[in-house]
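Every protein chain of the complex appears in place save one, which is left out.
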Amino acid sequence: MSLNQLSALEVAARVRAGELSAREALETSLAQIHAVDGQQGSLEQKPLDPSEEHKVHAFIRLTEDLARQQAYEVDRKISAGEDPGMLAGVPVSIKDIFTLQGIETTAASRILYNFKPPYTATPVQKMIDAGALILGKANLDEFTFGSSSESSAFKPSPNNPWDPSRVPGGSSGGSTASVAAEEVALSLGTDTGGSIRQPAAFCGVVGLKPTYGRVSRYGLMAFSSSLDCPGPIARNVSDAALMLQVIAGNDPKDSTSSVVPTSNYLEALKDGVKGLRVGLSPDYTHLFYPDFETGELAMESIQKEISQAVQHAASVLADLGAEIVENVPLPNAKYGIPTYFVVSRVEAASNLHRFDGVKYGYRTPVEVEDLQDLIRRTRAEGFGSEAKLRILMGMYLSSEGFAANYYQRALKVRAIIRRDFERAFYPHGGHRLDVILTPTTATTSFKRNDVFGNTVRMQYSDQMTVSANHAGLPAVSVPGGLDADNLPIGIQFIGPDFREDLILRAGYAYEQATLDEAWRSVRPAVLRQEVAK
Amino acid sequence: MSISKISPELFHKLVGLAALELTAAEGAYLLTEMNHQLSSVNALLQVPLEDDIQPTLHGIECQGAGPRVDAWQPFPTPSEILAGAPETEDGMFAVPDVKGAK
Partner (left out) sequence: MKDYEVVIGLETHIQLNTQTKIFCSCKADSWEAEPNTNICPVCSGMPGVLPVLNREAVHKGALLAAAMHAEINPVSHFDRKNYFYPDLPKGYQITQFDEPIGKGGYLDLHMPDGVIRRVRIHKLHLEEDAGKTKLDHGLRLVDFNRCGVPLVEMVTEPDLRSAEEAAQYLTQLRQLLRWIGVSEADMERGHLRCDANVSIRERGSQVLNTKTEIKNVNSIDAVRQAIIEESKRQIELVESGGKVVSYTLDWDADTGKLSMMRSKETEADYRYFREPDLLPVILTEEEIAHVKAELPELPLERKARFEADYGLSAYDAEILTSERGLSDYFEEAVKSLGGEAKAVSNWMMNDLSRLMNDLGKTASELALTPNSLAQIIRMVEDGKINAATGKSLLRKVEESGREPAQIVEAEGLAVIADSGALREQIQAVLDSATAEVESFRAGKESLLGWFVGQVMRATGGKADPKRTREILLELLSQK
């Protein structure tokens, strides 16, 4: 096994034991990046060289100098007998929505193309303090608006390492692609409606959305403040647990950050699933897609192989001693996307008000008559279509005359979505579940440009994931197989408030019990190419 | 059942409120997508809601650390903040004047 295939746990262990230098870990990661990633995303719209078509393009910017300094520091600590941290020498990527002091943080948007934050995001700082090496800022949908990473202003947008003609998912597409392509061992992403879990499913990696407030949002450029969750992306469950351990915890700089104590997530993995009550819901077997004329929600089947993967996972867990509880009603799941359209857009429109060309970032170079002109032109030129769309929708749904019907109502529907879960998890209720098992997505990855432009279809990629965001619950997507085209399938575990330990346990047990399944020995196309070279 | 749609007039007003400027093509595309999205949002209007359902802002009951102590902690590098501005003058952020201001 080559070094860049090692898990984060393994790299950290070897570095801490002095068996591997951080510098060597860094070089390995850089070599892999140079081999598979191709050019980084940029604002220039020059045509892509054909050789670049099969590259991953996970990054907007590489931060090699920074990583070298960090590697040096880790190695110095090792030789000085100081503790280098739990992630010592582990190469990581950071979704370019998190601020990193002194280094351009763009949100994949022209409007922040040159923004150098004067401070570093809390979860990023925690990873740095734990000895991680930051290889670069991963590409994403502009301001995290999207489920394919195609809306990035920095082209080319990332490709799926399993099939570079397809999308890695989004908005944390660069993050999941960089992990799947073995460029880094871990990535820090964000999940607002499914933006960690859906791309994790598409890219065949583990993606965890923690409970809302479990990880500080300080330094996360906000999309939807009541839904955004930073979280770990890794190639296996233990690595995700390790990274969660590092980034979780209260932050006085984030008022919504929780004071509920963290637990030992790695320890919890060993507890197994004997007696664990795992729920399956008939409300997670279909999409409920609207008719554009009438608004009627029509049921659409999800990809057959995905349903099968979920069933298979259930039987694996049953064999391990878990109790599978069928027919758990979660009837308001079908309102997840409608509610999301309202709540997230209202918050996004407001959060994007600050981008006006006055204080930082892009300002229109055109001669303007007055300030209003400056602001309008700056925003028109600086924002992409998806950002403009979300702003306009948000304005509409919160404006006088409409707010009561839409925004206030959506917040109430959010309450009943939450209530469904509370009933399912209630220890003295009918189902008394520990975790709920569902598909992560309705389909596997789609081709580039197939869905982009149809914003409703694009948003519905998140139907299975979004309800956990509305309810604030922790949820994890783990690889659950491959479809006939060798595209990854993700299965999702959802747990009660602050019970990341339960969903990690379930994911880990399933992972370990299926290590020998045939699909696990298939590698992403981008890595097979490399071997073939 | 017919669903509410955004008219071009209202759309134009929203564009102004949002401090945006759109080409005709962009405007047409966005308005179409907005109305498509409204067809999904429309489902919310049909959901039966009991009277005692409260709007929920965060999903979970947030248990935060509470308000902070009133103690001065200066930011170490305010000059870094100013340095990122597109235009400054005399240590202040500089912009053209507001139209119709005094």
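A and B label the chains in the order they appear, each numbered from 1.
Going forward, contacts are C-beta pairs under 8 Å (C-beta built on N, C-alpha and C of every residue); 3 or more make two chains touch, one makes a residue touch a chain.
The structure presented is a predicted model; accordingly, all values stated were derived computationally and were not measured.
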{"item": "Hidden partner chain, touching residue among A:S93, A:T176, A:S398 or A:Q492", "value": "A:S398"}
{"item": "Touching the absent chain when the full complex is considered, from B:A28, B:L49 or B:V98", "value": "B:V98"}
{"item": "Interface with the undisplayed chain - residues on subunit A", "value": "98-99, 105, 107, 112, 115, 117-119, 121, 217-222, 224-226, 252-256, 346-347, 349-350, 352-356, 358-360, 371-372, 375, 395, 398-400, 403, 407"}
{"item": "Those residues of subunit B which, in the complete complex, touch the missing chain", "value": "17, 19, 57-58, 62, 64, 66-75, 78, 81-82, 89-98, 100-102"}
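One rule holds in what follows: only the chains that are shown with their structure count from here on.
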{"item": "Between subunit B and subunit A, distance of the C-alpha-averaged centres to the nearest whole Å", "value": "23"}
{"item": "Sites on subunit B touched by subunit A in the complex", "value": "1-3, 6, 10-11, 14-15, 17-22, 26, 29-30, 33-45, 47, 49, 53-60, 62-65, 68, 75, 77, 80-81, 84-87, 93, 95-99"}
{"item": "Sites on subunit A touched by subunit B in the complex", "value": "115-116, 118, 211-213, 226-227, 250, 252, 255-260, 290-297, 332, 334-335, 337-339, 341-342, 349, 356-363, 368-377, 379-380, 383, 385, 388-389, 391-393, 395-397, 399, 405-406, 408-416, 418, 455-456, 459, 469-473, 497"}
